[in-house]
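Only a single protein chain was left out; the remaining protein chains are all shown in position.
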Amino acid sequence: MGLQVTDLRVYYRTLAGDVKALDGATFSIADKEIMGLAGESGCGKSTLGNSLIRLDGRMKHVGGTVTLDGVPLPIGDQNEMNHFRFAEVSIIPQYAMSAMNPTRKIGKMTAELLESRGERYGEIKSELLRRIDLVGLQRDVLNRYPIELSGGMKQRMVMVISTLLDPSLLIADEITSALDVSTQRAVAETLVSFRDHGFVKSMIVITHDVSILYQTADTILVMYAGKLAEKAPTATIIEDPRHPYTKMLISSLPEVGIRYAKKKLTGIPGSPPSLLNPPTGCRFRARCPLAFDKCAEEPSFEKIAHDHWVACWKATGSDA
Amino acid sequence: MLSLNRVSKFYKVGTFGGKELAAVRDVSFDVNTGEVVSLIGESGSGKTTIGKMVLKLIEISRGSITCDGTDVAGIRGGAVKSYYRHVQGVFQDPFSSYNPIFKADRVFGMIRSEYFADMARSEWNGKVEAALRAVTLDPGQVLNKYPHQLSGGQLQRLLVARALLLDLKILVADEIISMLDASTRIDVLNLLAELKGRGMGILFITHDLSLGNYISEKTVILRRGAVVEMGATDKVFGNPTHPYTKVLISSVPQLHKKWAEVEAEIRARGGDDSGTCLFHRAYPPTARAGDGADDGPTLFKVEEDHFVGCFDLGEGTCRIA
Partner (left out) sequence: MTGVIKAEPKPDSLPGAPTVEATAPAGRTRGEFLYFALRSKKFLIALGILLVLIGIAIFGPMIDPTDPLAQNGMPMQPPTADPGNWFGTTYFGEDVFAQFANGLRATFFVGLLGGGLAALIGMAVGFTAGYRGGWTDEILNMLTNVVLVIPTLAVLIVISSYLKARGVFFEAVFVGATSWPWAARAIRAQTFSLRSRDFIDLAKLSGRRGWKIIVQEIAPNMSSYLFMTFILLFGGAILIAASLDFIGLGPTGGMSLGLMMFNAVTWAALTLGIWWWFIPPGIGIMATVAALYVMDVGLDEIFNPKLRDI
C-alpha cells in the first residue's frame, strides 16, 4: 500500500505563461516510511507536497496520477478531494503556527474543525487528550489562546490536530524552519513518534535543511528545478550520493566541526533555470561539472539499486 | 578596534511603561581587525539588539561601545556619517533591504551622493565594478536591475559590495545567511572569510552554530541577553562547559551523527548537565525574562581564551568553574 505517484505534473498560471513547477514526478512511499523531500527554493518540493492535498487557485493539475492505499486521489477535483482531506491525507502547512485563529481558544477551534468534518468532538476528546499528553503539552492548553503558547508549543499543537483522524499520509511542510534549534529537535522527534505510535502511516517531510532529514527520515527525495533528481535511503544520500547535484549540495553544508581554515567548502556556481521556459535536456546541465553530450537528452528517473533511483546519465552508467 | 563594555539595553513595557525588560544585560567582548566574532543565540537572546546598537540604530541604555577608542554613543550630527564610513551592516532579509520600487544599484547611488559627490562618474563606475568583482558578482548581470529580478544571494553580495565602497573596518552581518539557499550560503560565507583575510573585523550574528563554527575565531553565546559562554571558537565548541551551550550543541541536527550520539558524547566528556548549575536552576527556560538580576553573570575563566558566565558568585554548589 502506501503512496504511488506517477508522472505528476502541476503548473502555475501566471500572466507570462505557465510556470512548470512540477514537471513529471514518479515515486512511491511505503507504509511506515518517512520520506524527506529536499531541495532549494524553486525546486518544486512545496508544489509537490501541496498538490497532494490541495491545489490552490493558481495551480493546475496538468497530468499524472496519485494513488493512496490503492485508491486514486482526485487531486484535480476540489470537491472530491474533500473526502480525503484530514481523514486520509493531512498537512501541516508552512507557518502553521500562525494559522490558528488568534481569537479562539484552542479547544474551541479544534471542536469546530472536527464538527465541520462530521466528527463528534465528544467522542474524539479522550484521544485528543491522550495525544496532547504524548507530545509533552499540558492538557489545559485547550483552554488557552494561541498567543499564550510559544512557537514550539503551537507547532506541536498543530501537529496533534492535523493527525487526529489518523491519516494515512501526512505532509509536513517546513515545520522546523522558523523554530529555535532546541525546539526544532523536540518538534522533529515528535513527528517521528507519530509514525512510531501508528497515528500516521507514511510521511513526507518537506524542508531545505538536509541535516534535519538525516535525523528523522528513512529515505530522501532530492528535487531540482521541478524534476526529481535522486531518491535513496537517508544514509546513502548523505554518504554515497550519485547525482552530481546531490553530491555538490551535501558537500556544501557546513557542519559543527568543519572550519574554513582547515577545509574550505564550495557552493554550486550559477542559479537554477527559469521554469517559465525550462531548458531541454537535463535541467542541471548548465551547472554540472560532469555534463557531457548525452545530457542534452532528458534523463529518466531510473532505478540503479534496490531503493535507489537517479535521474542522471552518468550515474546510470550510460556514459559509455 | 570594536569594544563592547558592559553594554545593556532596557525597554519599558506594560501599561504606562511600568515594568522594565532587559533585552541585553552586561555584555562585553571585542572584535579586532582580521577577525570574525560569532554572536550566537536563539530568538530573544538580544543578538540583533547588540548588532543594531553597534550600528547606532538603537540607543544604548547602559555601558559603552567604543570603536578605535571613540565612544560610539557620543557621536552625533555630522560625525555619524563618518562613523558609517567605517562601520556598516548587512541584514537578514535581502529583499527587505532594498526599496522595491527602485533599482537595486540605487544603494550604490546613495553612497555616492552622500560620500563621493565630487567623484567623476567614470572613476565612480570603476570603483563600483571593482567592489562587485571583489564579491564575485558580474557587473553586467546585476547592475540596472530591480531587486525582484535578482536572487537572494546576489542581493546579499550586492550589500556587501556596497559596504566595501567605504573604508570599512567593521561589518555587522546580522543573520545574513538564513534566508539563502544552501548552495549560495557557502559562497557568501567564504566571501566573509576572504574579507576577514583582508583585514576587516566582522561581527557575525547567527543562530546557526555550524555556520559560526565554520568561519569565526571567537564565539560569544548569548542567552536572554546575557553572555553564557565565550572564547576561542575551537575551545567553546571543543569543550562546551555551560549547560546551555551543551544543550545547543546537542540539539543542532548534524549530518553524520544522530542526536542521541552527540548527546552521549557530550555527556561522556564530563560535567553534569542535569541542572545542578545554580544558573540553570534559577533561570530555567520557562522563566519570564526580567525576573532576577539586571546585571549579567560574572565570567569565570575555564582555560586560556575561554570564559563561562555564571550567576553563582563563588559560593554554592556550582560544579562548573
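Note that the chains are named A and B in the order they appear, and that numbering of residues resets to 1 at the start of each chain.
To be clear about the criterion, contacts are C-beta pairs under 8 Å (C-beta built on N, C-alpha and C of every residue); 3 or more make two chains touch, one makes a residue touch a chain.
What you see is a predicted model, and the numbers here were worked out from it, not measured in a lab.
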Residue touching the undisplayed chain, where the options are B:F29, B:Y98, B:Y214 or B:W259: B:Y98
Contact with the hidden chain (one of B:I111, B:V188, B:V247 or B:V308): B:I111
Contact partner of the left-out chain, one of B:R185, B:H207 or B:H306: B:H207
Residue in contact with the excluded chain [from B:V37, B:C67, B:L137 or B:M179]: B:M179
Missing-partner contacts on chain B, residue numbers: 42-44, 52, 55, 57, 80-81, 84, 88-89, 91-93, 95-102, 107, 110-111, 114-115, 146-152, 159, 175, 178-179, 207
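Assume only the chains that are shown with their structure count from here on.
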Between chain A and chain B, centroid-to-centroid distance (C-alpha), Å: 32
Of all residues in chain B, those that touch chain A in their complex: 42-43, 151, 153, 181-187, 189-190, 193, 207-211, 213-215, 233-234, 237, 247-249, 251-256, 258-259, 285
Residues on chain A engaged by chain B in the complex (per definition of touch): 40-41, 151, 180-182, 184-185, 188-189, 208-212, 214-215, 238, 248-250, 252-260, 264-269, 271
